[in-house]
Structures are given as C-alpha cells and as structure tokens.
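Every protein chain of the complex appears in place save one, which is left out.
== subunit A ==
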C-alpha cells in the first residue's frame, strides 16, 4: 500500500491544519446494541425505567420495581444500571439503591442474580435482567444468601420473615439495622 501511503502523506502535508469534516462522536458497538435493547423493552406494569442523564445517555439508567405480589407487595425498589462499552460481552453492573431486607440483596445494594455474573450470556438482554430482578421480589430464595440473617429467617420462620419485611418497608429497625420507608 506504499503508493497509497505516499499519496496520502503528500496530501496530508498540504492539508495540514485545514481540517475538513466536523468530528462525529464515536459510538461504541456496546451503545448500539444497548439502543436495540432499550427500544425493544417490554416491561411489566410493575417495572419502570428512567434516564437521569437525559435521552442520549442510555449507558446509565435506573429501573424501579413495585412488586404486585409476595412479601414485597407495596414496596418501591430502585436499581442503578451501568453498561460498559463492550456490552453485551460484559454484563451490566446492577446495584439496588433502596436499602432492602432481602436474602439475595445485601445492605450495600449488591444483588445475587446468576445472570448478572456467572450465567451472563451475550444473547441475554436488559429485559431479561429486569424480569430476573422482579422475580427476586416475588420469589426470594434462601439458598443463595447475600444477607445471611434474612436468608436464615426466611428458611426457618417464613411468618417472621414476612413481618420483618413489612417492618423494613414501613421504615424501621430489623435487628440492629435501620431501613428507610419504601412504601
């Protein structure tokens, strides 16, 4: 390609500083794929999505879930999503912003959901994750504990678990931990 390089190099020397086209913002392949995921979202009534940085930043958003069934009926829980530029090669980073008494979500908002980590596959999408999160509220499970105390109570005494969840959601203490109201 030397001839081509030679021609281009001569042109470049001539055109030095006469910058032609305006710069176009570079889009990552991750952003494009996310654009597809977002434009195809089909959320249940109990879930909503918002974009704190406006309509052009899809890489950071929040999902709010209001369970219509189970222990967490009536509560409102918000999750933050951070998407990497190599999405879907890498799973979104998801954290729960609302402090919640839950066996699979710890008090710092870490979420134990298999498709967010070990079972993530590029064929999955944002919709799948949101359904997965919703499922955590209708079917909390004590077998993958991230909040060990909550998991033990759910396993040994579901009645007590239920009343602990109600107390936490109403705003109050469960053991030593204070939860802000989220109903």
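What we mean here is this: a contact is a pair of C-beta atoms (placed from the backbone, for glycine too) under 8 Å apart; a residue touches a chain by one contact, two chains touch by 3 or more; residues count from 1.
Assume contacts and distances are computed from a predicted model.
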{"item": "Protein that the absent chain corresponds to, by UniProt name, given \"NEDD8-activating enzyme E1 catalytic subunit\", \"DNA sliding clamp PCNA\", \"Ribosome biogenesis protein WDR12 homolog\" or \"GPI transamidase component PIG-T\"", "value": "\"NEDD8-activating enzyme E1 catalytic subunit\""}
{"item": "Contact set of subunit A toward the excluded chain (per top definition)", "value": "1-10, 12, 19-33, 35-36, 38-43, 48-51, 54-56, 58, 84-86, 89-91, 104, 106-112, 114, 117-118, 120-122, 144-146, 148"}
